[in-house]
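As you look at this complex, bear in mind that one protein chain is not there, while each of the others sits in place.
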Amino acid sequence: MTDPEARHVLEMGYGGSERLTMNMGPQHPSAHGVFRAILTLEGETVAAVDAVIGYLHRCHEKLGESLTYTQYPSIASKTDYVAAMTSELAYVRAAEIVGKFEVPKRAQYLRVLVAELQRIASHCLWLGTWCLDMGGALGGGATVFLYCIRERETVLDLFEALVGARLLYGFHQVGGTRYDLPSGWTDTCRRTIDQIDARISEYEDMLEGNAFFLARAQGVGVISRELAQEVGISGPLIRGSGVAYDVRRAEPYSSYEDFDFKVPVETAGDCYARYRVRMQEFRESIKIVRQVLDGLPEGPISSRPGVKSVGQVRVAKGEGYARVEGARGEVGCYLVADGGAKPYRMKWRGASFSNLAVLPHIIPGHKVADVVAIMGSVDPVFGEVDR
Amino acid sequence: MAPEAKARGFVGELVDLVGAVARAMRVTLINLFRKPVTVHYPDVTRPYPDRFRGVLALTYDKETGEENCIGCRLCEYICPPQVIKVEMLKAEKRNYAKTFTLELYACEFCELCVQVCPTDAIIMMKSFDVATADRRELLFDKDRLHAVGLQFEPSWATGNLLRDMQSPPKAAKTEGAHGKAAGGSE
Partner (left out) sequence: MPSALYAAIVAFIVLNAVIGMVTYVTLLERKFAARMQSRIGPYRVGPHGLLQPIADALKLMMKEDVVPTLADRSVYNLAPIVFLVPCMLIFATIPFAPGLGVADLNIGILFFLAVSAMEIVGLFMAGWGSNNKYALLSAMRAVNQIISYDLPFIFAALVPVVLAGSLRLSDIAGAQAGFWPWLLPHWFIFYPVIGQLAFIAYIVTTLAAENRVPFDILEAESELVAGFRVEYSGMKFALIQLGEYAHAIGTSFLGALLFLGAWSGPGPAWLGPFWFLLKAMLVFLIITWIRWSFVRIRVDQILAISWKLMLPASLLLLMGSAAWVAWRSAGGA
């Protein structure tokens, strides 16, 4: 990888006879974060890809050992910063599983509510950035990007009214949630998701059946069913390849079994199939949000008193693993507790980290322009990858 | 061009293509006539919600005019990035904070310090507008924090309000036993 020859410009044989090593990233308009891909090209076709990560490593797992159970949930949102609610949920659930803490019903419903709203917001960002990569910062991609960001801003406004922050929330705490719904919030929420429902139909209009878009997305980056199960990807990637694995169905948590929603699955395995899966997930999340708002029970939002001191939560000795269905796949947190106020060890399973492992299998054989389309449809967030 | 085109022939494909192009351009045209969502900051500010987590401030008691902070250092201990440093000053009736520094440039705005404060001394404001070219100006000392507290509008959250919102009411303690599946709490 630190091959000194990789730095040279080779003689260009456009007939494909010579191999050219080209570097994409880590600073790059499309890197989706700090990611370095060393591509070996033959003409325009990628022959091999060497992925380099670690540029965003911030020692989350060490922080998990130094911060207590009351402090770390705010930090947990910074792993997958685009879908912060699900990251916090994984950590808090791990602590609750190991410590055998109850969560009141209302808190569970609130957690589902924010998780699904977060999924909508995260998919908005995914669609925008994916079209931006494919279409260009000056072009139709930017148009779709700005429309999606406009919709995402409305969801972030909802979060701002609920929590006070737009991107990194600190909404969850061990035993429940920190905030309850302010008055008038449910009406605003219903209006917002109605508007998003209408706008998604607009995006589908713009993209479905559009020959340019289909040409870029169909048949590109095919992940076969066997490969998907071997490599260990999850989320929309594996559901786009025909495997109906969704943590919300496989191991329901936080009252997901109370809600009626479909898990969209496509079999083609290409970028277009993953796109279809995520667009259907928009609609399913909207359905879930409506069900939560209709059926939200009264009650406490936490089974433990509000945090008054830093060492308030002590988890008895034990270990456990909690997994949630994040927007990108299965986010997991493995916690080893020793009876104190801080975990003995905490490990994150980042969804994007495992998803990126599929890249060296599917990129070779495609053209350079397809690399960005594939990266976009894999939708990595490097906070999760590097932690 | 469209690899998985249905076998409708050249003309059929062309018609599909034209239709798709027209649909996409129609969406852009519709948006051309929508009102832009731009807010002309700083001439116009958007309304901030009640719970907005802005800059931090120390407060005075409304009735007596005394400082609320008793220098208990709970906020210092809970702060995840450890940006708060407090020294307590003991006095006869109650304690004070001798020095209180908050490094706003490293603050995460997580509101945990507000959460734990027993006297509602530290709160957050509904504004973030302290931009400066010199990072040293963001090292807030006690005077600056009190000044910020009088300068902006405070947001809703104080320690007691947050803890009241989170604490289960005494009567409903038994309702926590819901949804107890095997081995898990959810």
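Read from first to last, the chains carry the letters A and B; within each, the first residue is number 1.
Heads up, the rule we're going with is that a contact is a pair of C-beta atoms (placed from the backbone, for glycine too) under 8 Å apart; a residue touches a chain by one contact, two chains touch by 3 or more.
All figures in this text were calculated on a predicted structure; none of them were measured in a lab.
> For the full complex, which residue in A:Phe212, A:Tyr321 or A:Tyr344 touches the chain that was left out?
A:Phe212
> Return the single residue from B:Val15, B:Leu29 or B:Leu89 that touches the missing chain.
Missing-chain contact among the listed residues: B:Leu29.
> Of A:Tyr72, A:Tyr147 or A:Tyr203, which residue touches the hidden chain?
The one listed residue touching the chain not shown is A:Tyr147.
> Kindly note down the residues of chain B that lie in touch with the hidden chain.
Residues 1, 21, 24-25, 27-29, 31-32, 34-38, 40 of chain B touch the chain that is not shown.
> Considering the whole complex, not just the chains shown, which residues of chain A touch the missing one?
Listed in rising order, the touching residues are 9, 12, 14, 20, 22, 24, 28-30, 44, 131-144, 146-147, 150, 206, 210, 212-213, 215-216, 367-372.
Note that only the chains that are shown with their structure count from here on.
> Could you work out how far the Cα centre of chain A sits from that of chain B, in whole Å?
Spacing between the chain centres: roughly 22 Å.
> Going by the contact rule set out above, which residues of chain A touch chain B in the complex?
Within the complex, chain A contacts chain B at residues 67, 70-72, 74-75, 93, 96-97, 100-105, 108, 140, 143, 147, 150, 153, 157, 160-165, 168, 170, 173, 176-180, 182, 202-203, 205-211, 214-215, 218-219, 253-255, 299-303, 305-310.
> Using the touch definition from the top, list the residues of chain B that touch chain A in their complex.
1-4, 16-17, 19-21, 23-24, 26-28, 30-31, 37, 48-53, 74, 77-80, 108-112, 115-116, 118, 124, 155, 157, 162-169, 172, 175-180, 183-186
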